[in-house]
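All protein chains but one are shown in place.
Let's turn to chain A:
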Amino acid sequence: MKKLSYAEALRLAMEEEMNRDSSVFVMGEDVGVFGGCFGVTGDLVEKFGEDRVRDTPITETAIVGSAVGAAMTGSRPVAEIMFAGFLGVAMDEIFNQAAKMCYMTGGQAHVPMVLRIPDGAGIGAAAQHSERTEAWVTHVPGLKVVYPSNPADAKGLLKAAIRDEDPVMFFEHKILYNHVGDVPEEDDYIVPLGKGEIKREGSDVTIVATGIEVSHALEAAEQLAEEGIDVEVIDPRTLVPLDIDMIMKSVEKTGKLLIASEETKRGSFASEIAAEVAEGGLFYLEQPIKRVCAPDAPVPFSSVLEQAYLPNPKKIADAVREMF
């Protein structure tokens, strides 16, 4: 084990995979000498050169579209879109090209690419640089969607995503980049896609959370433990494919479900989890499902407004208390 930040763990995953497989390359805006907008790619360009760590012009459509073409012809691109808010610029390339190519060709072609997408609020970046967009892509058949919540998972999931044969949308919460944790040093440390993890065992209520909300949920759970409420925290880690069995088993045990997400509530992936449990596990539930999400509004700029907008451990704990 080694203490690494989430950003360092992501970089290590790319470095190891680039060493292992010469068809893996990185591209995006300012990922080279600049080291990435959030410093994630760091010194990779010094280690692998400009051919394999490609600084692109400001050209999101071509970044994603050319990643599709590269992936179809034997390379494994790891492309970066600087902010989730820029996804719209390249949306055709994501949902019409990357996602559908395998199906449309009757399985002849496939697209083993990773799109790294920094997202989330909390740094005063306002409405176009802070949003959560995972529900845009979880809705699209053909994409896999990943969201690590800590440095170890960040490394293991990114390596799995790079080795995967399908297009993977890989979300990274900006606030998590500086979170430090123990990261396995083995080259073959992989967290398989589609496998969730119980981050805290408990018997009274299930909280499903991803990304930044996992740490919020764990913090809330500590407060609630002092009040005698035993919280189970489940991190699905990948949204597509979703480890619904793990969630269902937990709900069967606790009888209560709360989903915590920084997404705006309407049409969110949190809603999808709620729908899955309502459909397949309604009779495990002792009371209605709760969602703690952001309001249906763009992310505001002012720190006061932004903090009011965001879910946090207190809001999660308060919502749990209402269930008892």
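The working rule: a contact is a pair of C-beta atoms (placed from the backbone, for glycine too) under 8 Å apart; a residue touches a chain by one contact, two chains touch by 3 or more; residues count from 1.
Keep in mind that, in the parts below, contacts and distances are computed from a predicted model.
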item: Identity of the absent chain, which is to be given by its UniProt protein name, from "Membrane protein", "Spermidine/putrescine import ATP-binding protein PotA", "Pyruvate dehydrogenase E1 component alpha subunit" or "Aspartyl/glutamyl-tRNA(Asn/Gln) amidotransferase subunit B"; value: "Pyruvate dehydrogenase E1 component alpha subunit"
item: Given A:S5, A:S66, A:T210 or A:N312, the one touching the chain that is not displayed; value: A:S66
item: Which residue of A:K2, A:R52 or A:K195 touches the chain not shown here; value: A:R52
item: Hidden partner chain, residues of chain A it touches; value: 22-23, 25, 27, 51-52, 54, 56-57, 59, 61-62, 64-75, 77, 92-93, 96-97, 101-110, 112, 141-142, 144, 165-166, 240-241
